[in-house]
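Accompanying notes for the structure given below.
Omission of a single protein chain aside, the complex is shown with its protein chains in their original locations.
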């Protein structure tokens, strides 16, 4: 529900509304835009519009018609900016995030970090825990990789991004990392989503291989529902029948997202792999 | 096969090679690039490399490894330009083609044509024969629509594009239209492809709803094999699981095509239809 | 619209309804089931329910809510049987249709026909006009192949099925063939659909590579709208991301079709091609 507050609402009325909503188990968000005053409240379905409308100081109640609530653009019409150090993701400026697939050594990481910074990257990304299709592939350096990432930040000033693959690594991530990444394969690993929701750090949420836009937004909703609004959506291509390219970048998802949600959106423009002819 | 000719080849030898190839039923194309001399020959599989190599004046023979031959970039490395009046499709300049889905009246067509010309369109497109999913939908004005298109050309100077849906309309199209369009649903209507191949007019070949890049190129090959090289490929989005947008524009198909074929590529950037939530 | 007729309707009233509907350009079908009397009428949208309800003898009018009308199960609740010689397609008995991909010679065709008849096939299928992805592949024997099919019928008693790829071949097909097949690639070749609709012979309509069930039914509707109700739907697998099998047989489409349409449904159980590991 979006509660539109009366122009002359008093501070007491407002704090009264908030505490009533909390008591009923609602998730509450302040929404202010161009002088107007709103409150967003996500609660149990059993609380009807009537319940909200009779609260003193509420002028009107607008239900949120989509299944996703907190990520709905209505909750934050001017768009969310996610702050990482002095970098703002989501503003006018394009944020370049770059780095190697996997951290292999201190030297490799530092060399690449300095190079990508020179070309405009403002965040450094590298994998320490790699979710591999095969159990026999290199699975990443683990904590050793996280330590290298922390050193990269210290020496280059770039804040660092890495993928988290299990709640078991939360403590390590809190210690070394600035931005958490949820990979495409874990987009509906709800236990992991709840975990990064509670961690409170900025999260890059990649779109699942064949997730609809709505499922993707629902996964973001999991993170916001735990109190963490710092979510960045990353479109990285979907799976289609076409064998020439590994993924099909869903470019038209961007304007759809801009309309549906207030969260910032980035793209993973990994080069299409032109496979050899079969 | 690509035949690389000897530096000192005589005109007699060259014309000898050509007539031998014709006699064997080969399709022959001259390829010249930066001073070098090649001949492209598409023939029966029964003609081995040996047959071509022993022809006097041939230095070396390179087989074309892809299933598509005439559209292969090797056959025309610098890229094909398709000329429509004084418009060149495929050069440095972006070609804007615009117009209504269906021609409804002379007034409608002329009004839109003048407007789109004002905004940079150099070709005018409108449907006279509409391939509709339902037999009960408006099927277009037919020949009446073609006449209106011819009038638009006369009054605005814009050359005109329309969809051909059956070989039965070939004569009418020859009379009124400058560029033929093959719609996505007819991309593998091979009888129609052969027909437009023989007509010789420029053809815009739209990608089938779920056609692979290779199948698309093979359909273009049908047109070129009939002697018509004036084919423009039009990427218009593929069918995926995503319900929010009608099609998913396959942006990464463009660099793949640029690598594989010499034909010009355009995009149908029809706005993604954001459907109402289900 | 489904018109439910009054119990005591007179023959005059009934013939009056029919001629009024014809005059308004409606397509009319008699529907009789368990003693009850209905008329199905597909007409212009401009004719509202009121128009039909005020016709003398009409008790009630039920609109058909789907975009497909004539193929809707409401129009023929007990299911259509398509008769080919003494074979009924659509009844309790499974109809086995078999034969080679392409007719190559009289010997080949006859040998295979006798063999498949021995194993229970009641219709013989073979291609004379082959829609090939490549213009350089064998395109079928053409009319020669049709003549062989007619000989097979004469010598084995099996009625014969073959694919029609263009209205240009309609006359030949009328002369030699019992059942026409529309291939997957031509499922939305509407000019061809109208043509087989007018030919009146039984038609096997294969599902397009990536056609929805609704698009498929709309293509059948094209044939029925021309007056030919003898349509057999053939599920042959859809295109998905899976590279191991060429098509994914959409088994669950069968119960959906059985609910939506009165047309008989067959399956093309071509063996999944297990491709070599990439």
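A, B and C label the chains in the order they appear, each numbered from 1.
We adopt the following convention: a residue touches a chain if its C-beta (ideal position, glycine included) is under 8 Å from a C-beta of that chain, and two chains touch if they have at least 3 such contacts.
Only a predicted model underlies this, so the values are computations on that prediction, with no experimental measurement involved.
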Hidden partner chain, touching residue among A:30, A:78 or A:191: A:191
Residue among A:67, A:83 or A:111 touching the omitted chain: A:67
Touching the absent chain when the full complex is considered, from A:165, A:228, A:245 or A:261: A:165
In chain B, positions touching the absent partner: 210, 239-241, 243, 278
Positions on chain C contacted by the hidden chain, ascending: 65-66, 210, 212-214, 237-238, 240-245, 247-253, 255-256, 259, 272, 274, 277
Contacts of chain A with the absent chain, listed as residue ranges: 42, 67-69, 131-136, 165-168, 185-186, 188-192, 194, 209-210, 215, 218, 221-222, 225, 239
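Basically, only the chains that are shown with their structure count from here on.
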Chain B against chain A, contact positions shared by both copies (same if over half, else different): same
Chain centre separation in whole Å, for chain C relative to chain B (CA means): 33
Inter-centroid spacing, chain C versus chain A (mean Cα positions, whole Å): 50
Intercentroid distance (Cα basis), chain B paired with chain A, Å: 43
Chain B, residues touching no fewer than two other chains: 210
